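Only one protein chain is missing from this complex, and each of the others stays in its spot.
Chain IDs A, B and C follow the sequence of writing; residue 1 opens each chain.
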Amino acid sequence: MQVRLQLMVVLSAITVLGSCSREDRILRQPPSASNTLNTVQISGLNPGANLIPTPPSSNMYQESAYSVSEGQKLFEAYNCVGCHAHGGGGIGPPLMDSNWIYGSEPGNIFATIMQGRPNGMPSFRNRIPEYQAWEIAAYVRSMAGLLPKGVSPNRTDEMNIKPAESSTPKQTPTGITGVPEQPK
Amino acid sequence: MASLNEPIRTPLTLDVSALPSVAFGHRNTTWLANVFYMAIEGMMFALMFATYFYLRTRSTEWPPGHLPPALRYGAANAAIFLVSIIPAWLVRKRAPEGDRRAVRNGLLFLALFALAATLLRAFEFTTLNCRWTDDAYSSTVWVLIGIHSGHLLTELIETIVLLLISFTPKMEGTRLADAAINSDYWYFVVITGLMVDVLIYGTTRFL
Amino acid sequence: MTAALSLVASHVLAQAKVLDPGRHHVLHPAAPQAGHIEWLYWFIFWILFAVFVLMIAAFAGAGAKARVVASGPLPIVEKDEEADHRAGWAVGSAMAITVATLFVVLVLSVVTGKRVEGLTSKNPVTIQVTGHQWWWEVSYPNSQADQTVTTANEIHVPVGSPIVILTNSKDVIHSFWAPNVTGKRDLLPGYSSAFWFEIDQPGIYHGQCAEFCGLQHAHMGFSIIAESVDEFQAWQQQQLKNAAEPSTSEAIRGREVFLTHACLMCHTIRGTDAGSRFGPDLTHVASRNMIASETLPNTAGALAGWIVDPQRIKPGTQMSPNPLSPDDLQAVVAYLQALH
Partner (left out) sequence: MAVAESIVANDQDTGQSELALRLARTWRQPGGFWGWFCNTHHTDIGIRFMVTAFIFFLLGGMLAAMIRLQLIRPENSLMGPDLYNQVFTMHGSTMIFLFAVPLMFQGFGVYVVPLMCGARNIAFPRLNAFCYYLYVGGALVLWGGFLTNTGPDVGWFAYVPLSGPSYSPGHRADIWSQMITFTEVSALGVAICIATTILRYRAPGMTLNRMPILLWEKLVISMAVIFAMPAVMIASGLLLLDRLVGTHFFNPAEGGDVLLYQHLFWFFGHPEVYIIFLPGAAIISTLVECFSRRRIFGYTPIVVSVVATGFLGFSVWVHHMFATGLPQLSESFFTAASLMIVIPTGTQFFCWVATIWYGRLQLRLPMLWCFGFFFVFLIGGLSGVMLASVPVDLQVHDTYFVVAHFHYVLIGGALFPMFAGIYFWFPKMAGRMPSETLGKWHFWLFFIGFNITFFTLHFLGLRGMTRRIYTYSPDMHWQGLNVLASSGVVFMTAGLLVFLANVFHSMRVGAIAGNNPWGDAGLEWSMSSPPPPYNFLHVPTVSGRDPLWEDPPDQAIVVGLRDDIRETLVTHSLDAEPQHKDEDPGPSIWPFLTALSVSAAFVGSIFTAWAVPIGAVPVIATLIGWLWPRGESPTPLPTGESWLR
């Protein structure tokens, strides 16, 4: 009897947690989709039929705490802090507020990193591997509280310049919104 | 089986029917368990105190970049703690005599003091001059006072429950002993509370 | 693939005057420090061996003497003052011997500890070792910044002079350990400590991280290359130079690929625009025997495999895969192999 009950508890726990990819350590990246860059849309307007394929598996980085944490590490390693500070902004715009000039969806941020933007944001095409750009994009979103708390990084082993991403309240993005980005 | 072959034993007897079915003070088993419990909690406090001083050796400035916590509510709370020993002592003294009225009154006052201390504690948090996310010093201060608040809250609830029982006819025998043990635990909360106060208000100013 | 790589590795190792792996051993000292410890080890070992034999003999003797074969419960042995008295003497003397033995072990242990730790000679070579997930940053600090040598994973030291290692860690706790040289020392973030050793015999001594530090703890090796003072100084002079200018057209193209791809985001090559400190300094990468923290031999094939798909060799490593075109890849490898 007791065995059955314990089994039931375990099984229900598995069904609840098993559906969640928060804990995946994505160590080997899936084969790169080399053309994703050009498929990310900045605007919702398309000539003709909407045949542009979805960037593959970008969501997998948004859902994995490990990937977001890697993004955080890269944000430091690639000196993003040089312009954006730790999200507070400097030479570049702040990333922890609600104002998203070029959109707040992962694809938008990915495109921003890859293509660069006028007035200073360089293009990191070829410099940053695509999966890392997705990881950085996921991290940038966590800075504005756009990721679930279970995925967002907690405090780092650095000076605490700002509250941890996991305790940042969710922002309402302004700027480019409503883009039909990443149809399911 | 073996017993069948042995001569029938006629054991002596030890008659315990006259023994009391309730004991006060150190003879009570719950009293002993309470001592063990206080040893566990005391160990936790001791380790947190050690943590506090250990982290202090790792910092040149203490408190690092904060004003020491403001004294107001902390001092008031310390005073309440000291005064509250009186009803606790009363309960502890009168419970073995079976004086239910005195126990009820004592518990009532104890509950009121505990409530006052808990409310003041809430204000105390606003005068710490730091948030727990600031640095290691702030974290230690918050956790020290937080752990103690947990004990305070537990004790408040326990006292209220005992107070409620004391309005029923069930406040008798072992319940009276429990009320007396509750006072011991309150002493523990007072002593640790004063020690925490010395640490976070005293050592930040005078050491 | 892995098998092929390891075959290549062992081939290269055979050529590169590497220590015979059979001698990678706590009890094969190449330094006086490990020598003292080896002596202490054997001393304690033989004492304990004698204790072990005596104890087993005592149990066997007791069992043989007292043994009774019967299945049901036996009657109880009556009280025997005489036997208790004799047993008391036996246990008492055994305790006395134990205490005396432990005292000897304690004294020798403390004395050996002093001999291992005490710095006797002057003019040491000071080396700063910084742990990273999962590689070792090695630098030879100098008061003049341009006289500071920075390299990774391979520590060149002169034979016969004292070496002081300053420890530090960039991220988590690592532990620096070369069994043939001396005991281990943790690299703790927030702490810097120093210890020293001296190496008697020239050779290459393997070491690895001994404190669990995450996904690639298993592949965090380093080596200590002990060479004559002349060789060491020549090596140091070479390391101080900026990176060699590529001479072949392929290598020139390789440099361009390096500087226009992800490589420059993490690595430094002094004398070029690549200046990031996130990964190991590659200014003289071709002068090293191994790459990827002593995981692969420094050959063209291994280098190419490492650049294209490092996550296959060290899953979780900070190095990102670089899907370069075959031509680009070849060019980069050619460039890196020219960085002597």
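Just so it is clear, a contact is a pair of C-beta atoms (placed from the backbone, for glycine too) under 8 Å apart; a residue touches a chain by one contact, two chains touch by 3 or more.
Bear in mind the structure is a predicted one, so any value in this text is a computation, not a measurement.
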Using the whole complex, pick out the displayed chains that touch the missing one.
A, B, C
Contact partner of the left-out chain, one of B:Asp135, B:Glu155 or B:Asp197
B:Asp135
Residue of B:Met44, B:Leu67 or B:Leu207 touching the missing chain in the full complex:
B:Met44
Residue-wise, where is chain C in contact with the chain that is not depicted?
2-3, 6, 9-10, 13, 21-22, 24-27, 34, 36-37, 40-41, 44-45, 48, 51-52, 55-56, 58-59, 61-63, 65-70, 72-77, 79-80, 83-84, 86-88, 90-91, 94-95, 98-99, 102, 105-106, 108-110, 112-114, 116-117, 133, 167, 171-173, 175, 177, 179, 182-186, 188-191, 193, 195, 206, 208-219, 295, 315-316
Positions on chain B contacted by the hidden chain, ascending
1, 3-4, 6-7, 9-23, 27, 29, 32-33, 36-37, 39-41, 43-44, 47-48, 51, 54-55, 58-59, 64, 98, 132-140, 142-143, 157, 161, 165, 170, 172-176
Which residues does chain A use to touch the chain missing from this display?
1-2, 6, 9-10, 13-14, 17-18, 20, 22-25, 27, 65-66, 68-69, 149-151, 153-160, 163-164, 166-167
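Convention: only the chains that are shown with their structure count from here on.
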The chains touching both chain A and chain B are none
Compare the CA centroid of chain A with every other chain's and tell me the farthest one.
B
Whole-angstrom distance, CA centroid of chain B to CA centroid of chain C, is 52
Where the centres are mean C-alpha positions, what is the separation of chain A from chain C, in Å?
38
Residues within chain C bordering two or more other chains:
none
Give the residues of chain A touching no fewer than two other chains, as numbers and ranges.
none
Which stretch or stretches of chain A touch chain B in the complex?
155, 160, 163-164, 167
Chain A - residues contacting chain C, complex
25, 27-29, 32, 73, 77-79, 126-129, 131-132, 157
Which positions of chain C touch chain A when the two form their complex?
171, 189, 215, 260-262, 264-266, 276, 278, 311-312, 315-316, 318, 320-323
